[in-house]
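Okay, structure first, notes after.
A protein chain is absent from this complex, but the other protein chains hold their places.
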């Protein structure tokens, strides 16, 4: 049994320590907002926060997490002002198309805005280019991050 | 796919039944009680979140949209096309709501079940085909509700209006919610030709509406096929023989079963795919590694990409089907003082939607439920019927949100596969393909080779044009009756025969060459994406050859096509075509008519080195007829262009020893944010024409507009995709 702190709650899970966090979230705990896209940390669809950092859950064996706090999209809203602003911006600009990558994009954007409240385009590209979107919503993601930054200012 | 079989219009087959005090328009609705998919939805969620679940319709298969209004004023719209990012749920709701007199926020939505929805969602046809029927459905229902209310008030129908799902008697100000008269309305005859609103009075259509799926997707509550949770389900992951046509030779079943969490090892009936079933995906994946399936690779074990290209180039000579002819183009070319020929080549492409292929199925002796994302629910159901031997009404397909379709979900072999495994198990099975499986066992956009030859007058304009396409006929496998009796796939006409240009003489030939070792399939933009790269590249070459400005050269060829001319002029103006460029930059242009919509696009690029292209800006002017939801049209163009740029620059699939060599995003590249154009300006032309399709328009433009800009930057043509391929660089052949 491994103990994990997810969205402020402690969970005991019976999986091998090499199991990536992604599959514990999705298949063991039923937290489905975090998506599977590639399994090799190349697409970012599985982005969650670990002690506030944006990390890829597909490439994070649960045996390496220890006491670190995990939060998923289900857990960041609705009390957090940055998360709220990012989600509101995503809706205001209708960023989503198929929407499958967007939980990961949103988690990456929240982490970005927490560390850089008013990022430039270059800073957004630096932080967000590891997240793939097959529908090609990049132009709107960039705009929505600026929009959220403006709302938080 | 390009032209779904026309379906009967709503008015001819619509039925109306009162059902428990509810107004149910358009179908017999017999099975409310077992409608909700078992367990797939978390309780308490909204319909948009859980609700892509489908009822199993029996009896009459009504053709189009459904409206269901309950006595408590709950309004449910059952939508005929599936949502895969293109925004069709939103525009479908807008069409009904506009005529019905309800607010967008008052609506719950469900996806239509097989047999009741569109047979196919694809080919950018949804808005085109639903434009009239959905408005008629809304108008008919409104008319009946108003009649029922007027009767209760003993008032004149003409004195009543509707707003926000309420009927208002204007002279007295009395109101009734729709639900209060739903039962009475249900007893009235359906108006055969309901009066539609004057577009000048539209309150929703033509005005930007937020997507109805934005919030659930942004909050992570939207349920994609991948997210389906059926009580008792286990997770399987599969490995098919990595070479098409091979079979299983051996495997280490015991080793797989020894992995913690593994429940079963299954082999499908054709003996070419194994499935390891476990408590969770990771255990299944580890089990599959331990299983180490070995394969007989079969007849395609020696296929390489070159095998495919060689036979395509071989098809440039020899017999071909004449698909279209006007005048005697070959004769004109034979006698022309000047001719110009160029050959274009395009690779196999993978789809790789962000949601890897998955399907959940529960096969029982007395029924079968399938939960998946599919653009062809009917076919998925028919497969289940065939494999299980169950009657149609015992098979339910629950359509989920699709995490990217792009044509991939026009295939349903993964549904077949899932049923083949699930029928061996007493519990529900969800199969999840790894990304490696998704990329190496995709069904690919075919590779093509095209050759165009033009006879030219002394100003460099076309007097005759021949175009030969060499490649597979996708429709021959996908929908055999659609192959013409000559063996032509009409999808290939998009942007070739169907074009904004007028040629004095023309001939389109098709030499069919099916690719060995791969299954070929539809891909976003279908014939339009394939054809436009060739045609707009070639026109651009001719302009360049004539020493003409590429916009001016096209204008001269578009004289008889005012809509095309208008988008081109507007795009040139917006992009500043005639203004000087910053140093190091170049522009390219493309014009198209495809999927019922016109577009002109202009790309501004910089190439600091010959193998390095930066796309600074794209300008696109679109005339897609009447615009339903302007911001979502813009969104589709933006995304469609970026999707197409990915294919223009990367996305190539290659084969070695019959195996696909790209297996994940480390080697199969997609455009990322820091490569995407800094600026995409999309302008929509005002129009009162019927709406055209939009989901594939941007994608079709991407490769040609980029290639033409790169040609302007580098002074050489780009006739081979991907554009940075070392194969580029040869010049066209001029004779005369």
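Lettered A and B in written order, each chain numbered from 1.
Just so we're on the same page, a residue touches a chain if its C-beta (ideal position, glycine included) is under 8 Å from a C-beta of that chain, and two chains touch if they have at least 3 such contacts.
To be clear about the criterion, contacts and distances are computed from a predicted model.
UniProt records the chain missing from this view under the protein name "Cytochrome c", selected from "histidine kinase", "RNA polymerase sigma factor SigK", "Cytochrome c" or "Transport permease protein".
Touch with the chain omitted from the figure is made, among B:163, B:207 or B:289, by B:289. Which of A:13, A:40, A:92 or A:151 touches the hidden chain is settled by the complete complex: it is A:40. Residues of chain A that touch the chain left out of view are 16-19, 39-42, 44, 50, 53-56, 58-64, 108, 111-112, 115-116, 119, 122-127, 129-130. The chain not displayed touches chain B at residues 259, 285-286, 289-290, 292, 434, 436, 609, 611-612, 649-652, 661-664, 666-669, 672, 674-675, 722, 724.
Just so we're on the same page, only the chains that are shown with their structure count from here on.
Each chain gets one centre point, the mean of its Cα atoms, and the points for chain A and chain B are 28 Å apart. Interface residues of chain B, counted against chain A in their complex, comprise 84-87, 210-211, 213-215, 217-224, 226-227, 229, 235, 260-261, 279-283, 286, 352-356, 401-406, 432, 434-435, 631-632, 635-636, 638-643, 646, 664-666, 670-674, 676-680.
Of all the residues in chain A, the ones that touch chain B in their complex are 15-16, 18-20, 23-24, 26-28, 30, 32-40, 42-43, 45, 72-74, 77, 87, 90-91, 94-103, 106, 121, 124-126, 128-142.
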